[in-house]
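All protein chains of the complex are present and in place, except for one that has been dropped.
Now for chain A:
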Amino acid sequence: MHLTLEFGGGLELLCDSVKIHNVDVELKKGLEKLTMKDLLAWVRTNLIKERPEMFMKGDTVRPGVLVLVNDCDWELSGQLETTLQEKDVVVFISTLHGG
């Protein structure tokens, strides 16, 4: 599944300072859907090059990281249970830095 992932608020530093990633995520065998939960695990394995604890805590994002799926707060679509579709845009923004 082709997705566009964006990292902001300093998170890009965990992915080689690249803000926008166009990725192709393989679905797990036998499954037709990709959930945010699956995507997060995929990101942690494939895109996060250092300090994964800055991005994730347990199964979900570290508190203080905002997630927008197609410009909408993921709290509206079920957080980890949000299902993704081809060409979706997922944005991760960290709020944990000085203002």
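In this section, a contact is a pair of C-beta atoms (placed from the backbone, for glycine too) under 8 Å apart; a residue touches a chain by one contact, two chains touch by 3 or more; residues count from 1.
Going forward, contacts and distances are computed from a predicted model.
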### Summary
Not-shown chain resolves in UniProt (candidates "Cytoplasmic tRNA 2-thiolation protein 1", "3-methyl-2-oxobutanoate dehydrogenase (2-methylpropanoyl-transferring)", "UDP-arabinopyranose mutase" or "Proteasome subunit beta") to "Cytoplasmic tRNA 2-thiolation protein 1"
## Note on the structure
The listed residue (A:Cys15, A:Leu39 or A:Val91) that touches the chain absent from the view is A:Val91
### Task
Can you list, in ascending order, the chain A residues touching the missing chain?
4, 6, 8-10, 13, 62-64, 66, 68-73, 75-79, 81-85, 87-89, 91, 93-99
